[in-house]
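Yeah, one chain of the complex is gone here, protein chain that is, but the others are all in their spots.
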Amino acid sequence: MAQLIRPTAGCALAWGWFSVLIISALAAPWLPLPYPPGTPDLLHLAAPPSAAAAHWLGTDGQGLDVLTQLLFGARTALLLTLPVAAGATLLGAAIGATAGFWGNRGLRVPLPAALLGLAAAMWAAAVPWLLTGPVVLAAGLACWPRWYRRCPVPLDSLLTGTGTLLDAVPRLVLVTAAAGLGASGRALPLLLLFTTWPETARLVRAQMWRVRVQPFVEAAQAAGLPPLRVWLRHCLPHALIPLKSVFPLSVAGLLGLESTLSFLGIGLPPEVPSWGRMLNAAHSDLGAWWVFVPPFLALASTTLALAYIANKSKHSFNN
Amino acid sequence: MTGAGLGPLAARLLRAGAGVGLLVSVLFLLSRQQARTALLQAEAAGLSAAAHPTEAAEQQDIRRAQLHRLGLDEPLFYAQYVAAAPGQPAHWRWHGRRNQYHRWLRALAHGQLGTSLRSGRPVGELLRAALAVSVPLMGAAATAATLAALLLGQWLAGHPRRTAPLHLALVGLQSIPGFALALALLLLFANPDVFDWFPVDNLGVETVAGLPDGYAVATLGQFVLPVLALTLSALPGLALPLAAALRHELAAPYAVSARAKGNSLRQLLRRHALPNALLPLIAQLADLLPALVAGAAVVETVFGLPGTGRLLAHAAATHDYPVLVAGVLLVGTARLLALLLADAALLLTDPRLRWPS
Partner (left out) sequence: MNLIFRLLPWLLPAALLGGCGAPPPAAAPGTVRIRWAHDPESLDPLVQPNQYATEATNLLYQSLLQIDYQAQQPAPALAETLPTTRPEGDSVLLVTYRLRPAARWDDGRPVLAADVAFTLRLLHCPTLPTEGARAQFGFIRALLPDPAHPADPCRFVLRCRGQAPEFALATGDFPILSEHALDPGHTLRRWPLAALADRPGTAPPDSALARVGRRYLAAVLANKLPGTGPYRLTQWQKDHRLTFERKARWWADSLRPRPAVLLARPHRLHYLVLPDDAAAALALRRHALDVYPQVPAPLFARLQAAGPAARLAAATAPSYDVLTAGFNTRRPALADAATRRALARLFDADGLRRATQAGLGLATVGLVSPVSRAFYNDSLRPVPFAPAEAAALLRRAGWQRPSAAAPWQRPATRANQPAQKLTLTLRYRAGETLFETTALQFRAAAQTLGIGVTLLPTEAGALTEALHRGDFDVYVRTLKGNPFVFNYAPILHSRAVGEGNFTGFGTPASDRLIEAVAAAGPATKAPLLRQFQALLQAEAPLVPLFFLPTRLVADRRLRGLAVSGVRPGYAATALYWPAAPAP
């Protein structure tokens, strides 16, 4: 297989960058920084890098020290963005793989159970008994052997439908609506998690479609292995292959999205430094290159490092 | 597609339609709940403090009159889970056909999308004018990005060593936020201090005689930078997964044996690997539309183009719900159609994928 780069040098670099990132992120509160985070220096607003004022990387348009923000931003990226990206990717992969494998007819549940579930949901929504009663009655009747059947769960339609609904609304709108319903900066990770999975899900579903008709899967099914085992052991490893090139991109996308959300006021609280917001702050003062370049380099390096590590792990998987 | 495929496709079309209906209904109901916010914000933007009446009661009367004029004081939906009076326990109430949702549906059935809360203009007119700008912009960007992705994907997969810097550049490009990319292009190529090649001065877009008022046609030069910005922001998301898939195909046994039989790398890529690697690309293409709409909002803002992205972003920011709902209806329909096409294309490219009946 052709190699993207020499794995030794590239991955050493990537892991090196990661260790620097992790160490600086964890140690940021104890580093001897000249300026604390979230405190504007009103005497040096949008000041270029200078040793005299001890702003080694300059300050942004609000007088916040770029170096401090960069280090504490690494902390935010490590403790918040990466977990959310990983969580969203896992969620998306699980949903996409489920939808792709079982499709609309693959999974069947007994009709009484389905009806009882529906009735429970109606009861939870305080629907009058006039409507809930017949459903319970129908569930009882469905237990009768003559009417008993297993109805297919349209997993594929449900899951892709949900994803499409989430995706078709511009994220700006979705998040504005969420803010109107009372979501605040504290709920940000959850909000991000539940709005970013559809992309991954769609990709994995498309791949799963391909995998589930491969001869080895059909062989496994013919051998009578339980579907869950076929799914987990035989299909999933192959269906997840495209993720490796997409995960770094989704991290970058999340960092960008987080800055957009900060702009809307539903992002991270402003005293929490983040690379996304630093990039956004560059917008208000275009001449201040020193505000834009450090977070951009940090972001690009992290994305690249992730890409290399993903690439490397794929090689080891293939070998 | 064979005749057997038409049934499922029709069913899927129906489902997609139901999906759009559901989506827009949910958005409509969500947004109407915040109508008061929209009015408050419009007030805050308009009159200065001195022009407001002092009395809280008087101000509330004004707002009640506004809500009444706009028909926003009616119940929202056929049935609602509300309390009869504050403090009492909530229960389901049936409102009948006298509700905002019913009115909206009926207007929609007659092709009326409503009027903008902010400008008082028909939403259809606003959307049409914006589409006249956005469709060429997004269409050109989507075409360019897809072609470039096909080209770059093959190149990246075929010569991984030589193209490592390009790969790096694409990953780097992906991590630049859209506004930064657009601004960088603007500052590089429309700047009297650097390269004054593509004047972005907003005067180049002229109304052409013969077209209804409001239809604008841009000169080619005006569109180059926006299209380039949009293409570049969409490119990595298409090219990188394609390259990964192609590399995966090249490592497959059939490719190795084809290579051993003396096929050139180019033939191998074009004839064998590409058709197999197209699946993820098609899935990505369906994803392109929302990315383009989001990207267009930024690009249109930076380059001062009056397109749909900007219209929607502004409507969301100012809580202009009729425009927003109509815009989402449009984008959602287009997107579901794209997904449908992607599904159909998947079935066409790989007949094995058809569901066992």
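For clarity, chains are labelled A and B in written order, and residue numbers in each chain start from 1.
The definition used in the following text is that contacts are C-beta pairs under 8 Å (C-beta built on N, C-alpha and C of every residue); 3 or more make two chains touch, one makes a residue touch a chain.
On a predicted model such as this, the values are computed, not experimentally measured, just so you know.
Contact with the omitted chain, checked across B:G87, B:G111, B:P165 or B:P192, is made by B:P192.
Checked against the full complex, the candidates B:S119, B:S257 or B:T349 give a single residue touching the omitted chain, namely B:S119. For subunit A, the residues in touch with the chain missing from this view are 36, 38-40, 42-43, 45-46, 61-64, 176, 179-180, 184-185, 262-266, 269-271, 281, 284-288.
Although one chain is not shown, part of subunit B still touches it, namely residues 34, 36-38, 40-56, 58-60, 62-66, 68-69, 116, 118-121, 126, 129-130, 144, 147-148, 150-151, 183, 186-187, 190-193, 195-205, 207, 213-214, 216, 219-222, 224, 228, 301-306, 310-311, 314, 317-319.
Just so it is clear, only the chains that are shown with their structure count from here on.
Between the CA-based centres of subunit A and subunit B the separation comes to 20 Å, rounded to the whole angstrom. Taken in their complex, subunit A has these residues touching subunit B: 1-5, 103-105, 125-128, 157, 161, 164-165, 167-173, 176-177, 180-181, 199, 202-203, 205-207, 209-210, 213, 241-242, 244-246, 248-249, 252-253, 255-256, 259, 276, 279-280, 282-283, 286, 292, 296, 299-300, 303-304, 307, 318. Residues of subunit B touching subunit A in their complex: 15, 19-20, 22-23, 26-27, 30-31, 33-34, 37, 81, 90-92, 157, 160-161, 164, 167-168, 171-172, 174-180, 183, 187, 236-237, 240-241, 243-245, 247-248, 250-251, 279-280, 282-284, 286-287, 290, 293-294, 297, 312-313, 316-317, 324, 328, 331-332, 335-336, 339, 346, 350, 352-353, 355.
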